[in-house]
Each structure stands twice: as C-alpha cells, then as structure tokens.
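Note that one protein chain of the assembly has been removed; the remaining protein chains are unaltered in position.
Right, chain A next:
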Amino acid sequence: MTETISQINENDTSIFSCLHCKLSPISKATGSATFTLNDSLCTCLLNGPGELRQQQDAINRLQVDITFQARPGNNNTNSTSTKDKLIEQWLETLVRSTVLMEYYPRSQINIVMYEEQNLSGEATILACLCNTLCLTMLDANLPMKYAFAAVPIVQHPTKGLLSLPKTKDELASTSYFVFVFEITLNDILATHASGDFDMKILEQAISIAQPIARQIFQFYRQELEKRLT
C-alpha cells in the first residue's frame, strides 16, 4: 500500500521516471490502483464479482459495467460527454476480451475510472486509463487471459515520432497513436490512432512502441513484487 517509485535500471533510460503507481489506495474496493503517466493521473476501482441486478441478463457470462468520470469542470454539464462515452465503450471491449468471463456466470463487476489530472491531450490519458485498468484487475486478482499495457505515441511536426511524450510535445503534435499490447506475444490488442498518416508511419510507431510495452510489463512485475514482500 505504500507509494513506490521504481528504480531506474542503468540500461533502460528514462521510461521508469514517467511511471508511478500506487496499488490499493481505496481499501474498501476489491481492487484499485492509481497510475501516473507523465502528467496524467488516473484512479480506478473495481468491485468484484457480485450479484446481478434483475434487469440485466448475463446467463452464463460475467456482466461488466464500466463508468468513466472525467475531471469535472472542463465541460459545463455534469453528465458524461460523448468523448468520455467513446473511451468507456473502448475500455469495455478491453475488459470483456481480457477477463475469463465464463468463470462467473450470473454475476457482475463494476469498474469506476476517475481521471484526476490531465494536462496533455488525448493520447496520454487513454494510455494512462488502460494501464490503470490493467493494474486494478491485477490488484483485484481477477482471472485474466493476459496483462495489457498501453503506449502513447505522437507525431510531432518537427521532432517526428515521440513515445511517452511530454506535455508540450503532445499539445503541438498533429496525430497520435495509442497501442495496447498484451504480454504473451507482444501483439496489439487494441488501437486508437487519429490524425493524418500512412501505413509506414504506423509501422514505425508500432516498432517504437513494442520495447516500451515490455518495459511497462517489467514495471508491473516490480510493483506487484513490492506489494507481496
């Protein structure tokens, strides 16, 4: 439950200084995690397999309920904007494909995600949310097929492709890519790429992102080891 800052390995450069994590900050929930990626901070909590409400039917699978709450104050209304709905739906497909749904028939899990701070654009917050979600599910000990990690990459007009961009670079960039990798074969589970680019740039972005995803998985391992010792 202590806040940990991972040690910087001599071989890998600055990525671990961009990532911070705190497991189980919310003690009442089944699983929760707070994750920081550069300037974005997210908290996620999960309430584990429990009873199903009568209206929903989930005969032989788990029912997943995700709510995403953006930082209040950016938009004037209290309700979820369509941008947040898009993020919610995308994350729901991630959870559905990761968790072994057949193990919990007629139950539901509730996941609530809070975006606490987002100074940069869309790529970092999306990646931060994905990673927070994975850490939360690991913290809650849900049976998963694989762990996943998201890497944000932006295309800066002068500096080219940057991974894990700083705020200033991201706000000046034209297109962004968010790739979600899975741990077993390092294949891409999900993508959201927006802007103006072609397949060559996409290929370059994927090849930049793959080693970074491995480092993020290493970070997960370190965090969970620290928790268990």
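Throughout what follows, a residue touches a chain if its C-beta (ideal position, glycine included) is under 8 Å from a C-beta of that chain, and two chains touch if they have at least 3 such contacts; residues count from 1.
Everything that follows uses one rule, which is that contacts and distances are computed from a predicted model.
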What name does the UniProt record list for the absent chain among "Ribosomal RNA-processing protein 43", "Trafficking protein particle complex subunit", "Molecular chaperone MKKS" or "Geranylgeranyl transferase type-2 subunit beta"? "Ribosomal RNA-processing protein 43"
Among A:Leu94, A:Val112, A:Ala127 or A:Ala149, residue touching the chain not depicted: A:Leu94
Using the document's contact rule, name the residues of chain A that touch the chain not shown here. 55-57, 82-83, 85-86, 88-90, 93-94, 96-98, 175, 180, 182, 185, 187-199, 202-203, 206-207
